[in-house]
Structure formats: C-alpha cells, structure tokens
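Input: a single structure, listed below in structure tokens.
Omission of a single protein chain aside, the complex is shown with its protein chains in their original locations.
So, chain A:
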Amino acid sequence: MIEIRGLEKYFGALQVLKGIDLDVRKGEVLSVIGASGSGKSTLLYCINGLEPIQKGSVFVDGTDVHAKGTDINKLRQKLGMVFQQWNSFPHMTALENVALAPRIVRGKSSGEAREIAVRQLKHVGLEDKLNVYPSALSGGQQQRLAIARALAMEPAYMLFDEATSALDPELVGEVLDTMRLLADEGMTMICVTHEMGFARDVSDRVAYFHRGVMEEIGPPSQIFCDPQSEHTRKFLANVR
C-alpha cells in the first residue's frame, strides 16, 4: 500500500504540490489526470524518492520513503517506473537493457537475469527484438522495452509518467494495450496520463490534479460523468 500524507513539494519558491493525501491499495489502478504543471508527474517522483519533499510523508508498504535511514535503492526495486521519454539505455541491446538491473541490483546470475529479461520481453511482445539496439526500435517498442525493464525488477507497484505522451499517435495503442495487460494481471499502478479513454476504462479510481491540489478523486464513473468540482468539469470539457 502507498500512503501519502500532507505531501508538499517546492521547486525553489514555486510550490508544485500543496498538501496531498492519497492512499493507493494493493491491486488498484489509479489514473492521475490534470493539466501540464498541475504536479501529477512530480507526485510520482516523490513516491519513489527521485525528488526530495519539503513536508509530509510517503509510505510504501509501511516504509517511509523520505526518512534518512531508508535504503532508497532497495525500496525502488518495489516501484517500477516508466517515463514519458522512455529512456532506454542506448548503448545496450534490448536484452541487456532489461537484464542489467536484475543482475547488478538484485544480484541474479547472468543466466538468471537473461531468463528474466527474455520472459519480460516476451511479456511485452518484443521477443523478436532481443539483440536489437534501441535506436532500431520505434518509440512504441522502446516504451514497451522500458516497461519490460521495470517489470524485470518484479516490482509491487508500477508508476507510469505520461507513458504515451511522447509517442506518435499510431504507436499509442500498443503501449496502452501493454498497460491494460498489466492491469488485468492485477498489478498496482499509478498512471499519470492524458489518455482519458484509458483512465475511464482501466482505472479503479481517477484523481484530478489542479495547480498542485488533488481537486477530486473517485471512480471513473463519477469523475467523467458527474464531476463534483468546477475545475474538473472545465478540464474534461476542454480535453474532449
């Protein structure tokens, strides 16, 4: 379970998160929607400790992410992350991209790591690209590679930071399908997304962020059909 309490985050003098309280249960799929600059992506970075926070706390399975004594590298193994700019490692083949972290972070033998990598690449439909370098992959394929790389750590949670925003429109589908597959398998997911269709169909709950505040959270039926907040209503009217 991920528990966020009174989370405040500043970039210099600019406050980007203004006291967020949020629980994400095991097995839940939460979509986070909102305009650019509303703090959605920053929220993800605060959950896995890539950004320090100024106030409040984030607990992952009872461990305080931002506490001094926390082994953050160990904790991050529970939190797979997929980025907007897929960030595949360009100097490694698809297989090496996926096998590296299991080997050097989880201490698997190269044989085991290879097995894990092959399994995860198959999982995302890249079994025929094992020895291909990322430069020879399409954006959609690179994003699926990034998903496989995160899954290879066997995380308990997956954080998606606008995983489809940088993709050509015709490549969005294959990545969303992969994310749907994970949701069906019961993965706990927080998806920052601009894909309203995905948010509506796949999520258990949808949260709407507005200028660093979580304006509204609820089941997709409520957010999309009966939004309680004026801001949510305006936002959804504009994206449709």
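The definition used in the following text is that contacts are C-beta pairs under 8 Å (C-beta built on N, C-alpha and C of every residue); 3 or more make two chains touch, one makes a residue touch a chain; residues count from 1.
In this section, contacts and distances are computed from a predicted model.
**Student:** The chain that is not shown, which UniProt protein name from "Succinate--CoA ligase [ADP-forming] subunit beta", "Glycine cleavage system H protein", "ABC transporter permease" or "Diacylglycerol kinase" does it carry?
**Tutor:** "ABC transporter permease"
**Student:** Have a look at A:85, A:138 or A:228 and name the one touching the chain we're not showing.
**Tutor:** A:85
**Student:** Write down which of A:35, A:100, A:156 or A:213 is the residue touching the left-out chain.
**Tutor:** Selected residue, touching the omitted chain: A:100.
**Student:** Any idea which of A:31, A:48 or A:164 touches the chain not displayed?
**Tutor:** A:48
**Student:** For the chain not shown, which residue from A:10, A:59 or A:133 touches it across the whole complex?
**Tutor:** Touches the omitted chain: A:133.
**Student:** What residue numbers in chain A mark contact with the hidden partner chain?
**Tutor:** 48, 50, 73-74, 76-77, 79-81, 83, 85, 87, 89-92, 100-101, 104-106, 133-135, 146, 149-150, 153
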